[in-house]
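Let me begin by handing over the structure; questions about it come next.
Of the protein chains in this complex, one is absent; all others appear in place.
Showing chain A:
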């Protein structure tokens, strides 16, 4: 069965080549990178929010990788400078994303720093951005007669608010918004 050994040898060779090029070499280039000055580690709430972002599949529609002028107009949209590997040292894994059904969110915290806007937008995106096809996330909120003590009231625009009672944010919504606000890489890129 000479052929079978050749087959396995060949399959191993090609797999080894591919793995060294795309897994091993990139690892050696990035595994020692240090966090840039200005990039803070996530707080506990932000980390929980990051998990919400992952679990709800936000990266199905949102990227986190602004690009340079050779690849588009991300800078003119206010999405930030091109991201560099150092920006992701606290992200395991980085949430680069492959779709822009919605905008890039790598610097959404600096572009839209309002907690109220984010909470309301998660509750009903079309109340803020007509034409948006982002899903509403009503299950991150509670609709009740009145807010209890320490609960975060969501201020909603006319039409989006329920006729009676109030909408309060569940802790998951607050964590998620904290994470979105932490997405702010406006510090200068570390020099290469």
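One rule holds for everything that comes next: a residue touches a chain if its C-beta (ideal position, glycine included) is under 8 Å from a C-beta of that chain, and two chains touch if they have at least 3 such contacts; residues count from 1.
Note that in this section contacts and distances are computed from a predicted model.
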item	value
"Ribose import permease protein RbsC", "Cell shape-determining protein MreC", "sulfate adenylyltransferase" or "Cbb3-type cytochrome c oxidase subunit I" - which is the UniProt name of the missing chain	"Cbb3-type cytochrome c oxidase subunit I"
Residue among A:43, A:71 or A:186 that touches the chain left out of view	A:71
Listed residues A:83, A:107 or A:178, member touching the removed chain	A:83
Chain A, residues in touch with the chain not shown (by the definition above)	1-4, 6-8, 10-11, 13-15, 17-23, 25-27, 29-31, 33, 51, 54-61, 63, 65, 67-68, 70-73, 76-77, 82-85, 87-89, 91-96, 98-103, 125-126, 129-139, 191-192
